[in-house]
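One protein chain omitted, others in place.
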Amino acid sequence: MTVLKVFSKPKLKNAILIEGLPGVGNIGRVAAGYLVEELGAKKFAELYSKWFFPFVMLHKNYKIHLLKNEFYYVKAKKKGQRDIVLLVGDCQSLSPQGHYEVAEKILDFAEKIGVKEIITIGGLATGDLEGSKKVLGAVTDDKDLKKYKKFKINFDAGEKVGYIVGAVGLLLGLWKQRDKDGICLLGQTTGFPIVTDPKAAESVLNVLQKILNIKLDMKKLDKKVKDMEHFIKKIEALQKRALMEITKSGDHKTTKSDEQRYIG
Amino acid sequence: MTVLKVFSKPKLKNAILIEGLPGVGNIGRVAAGYLVEELGAKKFAELYSKWFFPFVMLHKNYKIHLLKNEFYYVKAKKKGQRDIVLLVGDCQSLSPQGHYEVAEKILDFAEKIGVKEIITIGGLATGDLEGSKKVLGAVTDDKDLKKYKKFKINFDAGEKVGYIVGAVGLLLGLWKQRDKDGICLLGQTTGFPIVTDPKAAESVLNVLQKILNIKLDMKKLDKKVKDMEHFIKKIEALQKRALMEITKSGDHKTTKSDEQRYIG
Amino acid sequence: MTVLKVFSKPKLKNAILIEGLPGVGNIGRVAAGYLVEELGAKKFAELYSKWFFPFVMLHKNYKIHLLKNEFYYVKAKKKGQRDIVLLVGDCQSLSPQGHYEVAEKILDFAEKIGVKEIITIGGLATGDLEGSKKVLGAVTDDKDLKKYKKFKINFDAGEKVGYIVGAVGLLLGLWKQRDKDGICLLGQTTGFPIVTDPKAAESVLNVLQKILNIKLDMKKLDKKVKDMEHFIKKIEALQKRALMEITKSGDHKTTKSDEQRYIG
Partner (left out) sequence: MTVLKVFSKPKLKNAILIEGLPGVGNIGRVAAGYLVEELGAKKFAELYSKWFFPFVMLHKNYKIHLLKNEFYYVKAKKKGQRDIVLLVGDCQSLSPQGHYEVAEKILDFAEKIGVKEIITIGGLATGDLEGSKKVLGAVTDDKDLKKYKKFKINFDAGEKVGYIVGAVGLLLGLWKQRDKDGICLLGQTTGFPIVTDPKAAESVLNVLQKILNIKLDMKKLDKKVKDMEHFIKKIEALQKRALMEITKSGDHKTTKSDEQRYIG
């Protein structure tokens, strides 16, 4: 039971999907959410799943809704831009098989509506309080490396970690299995405790502006994050639980065992 | 394998379903169980599921039965009343996906037999020994807020918690996805340790009498709870296990992190 | 993937199935295993399942086989006896839903081959070193109480525990849902640590002789248990794991919270 509820069927051409689900530092969630607002993107579908927490969220103090992921779109406004699909939401899956099943559902839908390429956004927990704000990238194919090199992305993530965990990695990996291209962008953040990091989201948004050939007013980001505070507190609580779920069977040891790093 | 065993097919019109499965303080279980007895409701279906504990319950010391949920109904007796379906039982699901699958099965059946609206009953664990007995509410839609405001329900649950956990929330959330209306009523109770709270159940029953336009003899409630003591001890033991299952991957931190609250 | 491998199709009439899978004190396993040997029962089917441990067992030091459950049968030899099906094996399921799915598979097969009634055998962990060897019983229906009363079975299990856990309870509960009859027989044993208890198995075998109208030579039981030592050590190790699996989400509190009891 992973269900898509489709409100409208936008006609998209050569679209690019940008995923920003809750994760480490909520970098993807904040960055993609800001794109939704600034670009005036329109919601056209929702996804909910038995693989999410068996909870409903309370909003406006008295109204409930199921935990869900949401699809928005915005059409290209000028030459050099592309149609964009934005994937945001309340949570990721709880269990390993849930991650795979929800990701496949998302990619089936993406293919159907005309998505040709995907960008996933996540965070790399460095443990440093004063860490670099450089954005790291990882791609599906060598030709993507060439394509994305010019956007000030660091392609040395593999020196710091061996794996990319959750939707950020899995959407890209399953997309590659379909012989399609994509990139993940990882903002660097402290990571522990789980705290939303608007600065890291800003770094990613700066890269995204170049890739998407759009211009964002970044001054409103701080205010936006403040407005989202109530919502963010809730997804942080969910993430804490989900993180413990995904890591309960092991430690965070990566290729550099002296550093505790986490990508989500 | 979530199986419905249907004994009879009552003809219901514009029915309202009231869910009272075991949960925090057993408020829903006690309130809905009392309605079954006082209204002389008739059992017409049972549900059992692989998502429940792999246990059988012993009753009368020598007879076993599978853990199950039960459907009862009572027809409207006068104008201004509605046909009522009551959902009670021994337990909720053990796992997240089980919660979703059992809830969908219940709602499919509810739609089929003519249920138009649902009321779920749960408890909010406040941690206060001398807490308020005000009943909290949360609805599926703004128009329900208007409709239910007159029944002395507090619609500020969202100030205290961010989520509603388990059947109480999920039945309502999945019902909303079907574009249908409902409300959950939360009695306030201490919550820890898991103790059945007849006083909180009484508060909810007082609200329900007004909503359903019925008159209950509340004096028998205490005696009824005493009669149920043996059964209640068993479902409390199950709840302790289920609660640990649902919370093993995280803490109970909610939007007010200084307070430990729980809804079930 | 729960697979039945059927070697032959015995023609059975009004058969009774006796379940003796590993559990507390291995009372069922030892008792049913002894019946297999003493009655010269013939293996006619095996069941294996993705819900068992992902292990193979080593026997004769160099040969492997999948963890499995086995079906044996023996035809009635004289008037007053019944055709008997014996269900023994290496293990029970690991997860709650596995318990349900394997039990349904077993009961589907039992119905198909002519089983009319079932007896499940388990142990009740009393915690007493010098406990009673009286056999406890629990039935599916009042009429079974009448039928089985004469066999020196104590029908007051419900005073000691609220639930019966695992295959012993679930097979009976799901069988009852099919409107069929049965009984579970519980030998009393210390229970912790997990140790095979041939004395408790003997008590159950004494009751079974009367029910089945058969005569067993009980003197060979001790030797038989000794011969099985190597096998028993292995299933004890598996049970320890399975017990921790089933109880990891809670304690063993039952209706008498001052006593730690366990049925399996």
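Order of writing sets the labels: A, B and C. Residues in every chain begin at 1.
The rule is short, and it goes like this: a contact is a pair of C-beta atoms (placed from the backbone, for glycine too) under 8 Å apart; a residue touches a chain by one contact, two chains touch by 3 or more.
Nothing here was measured: the structure is a model prediction, and the numbers come from that model.
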item	value
Shown chains that the omitted chain touches within the full complex	A, C
Residues of subunit A in contact with the chain not shown	93, 96-97, 99-101, 104, 137-142, 145, 155-159, 161-166, 169-170, 172-174, 176-177, 184, 246, 249-251, 253-255
In subunit C, positions touching the absent partner	1, 3, 5, 48-66, 94-95, 98, 230, 233-234, 237-238, 240-242, 244-245, 248
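What we mean here is this: only the chains that are shown with their structure count from here on.
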item	value
Contacts common to subunit B and subunit C (chain labels)	none
Interface residue overlap between copies subunit A and subunit B, same or different (over half shared)	different
Centre distance in Å when subunit A and subunit B are each reduced to the mean of their C-alpha atoms	36
Shared-contact residues (touching 2 or more other chains) in subunit C	none
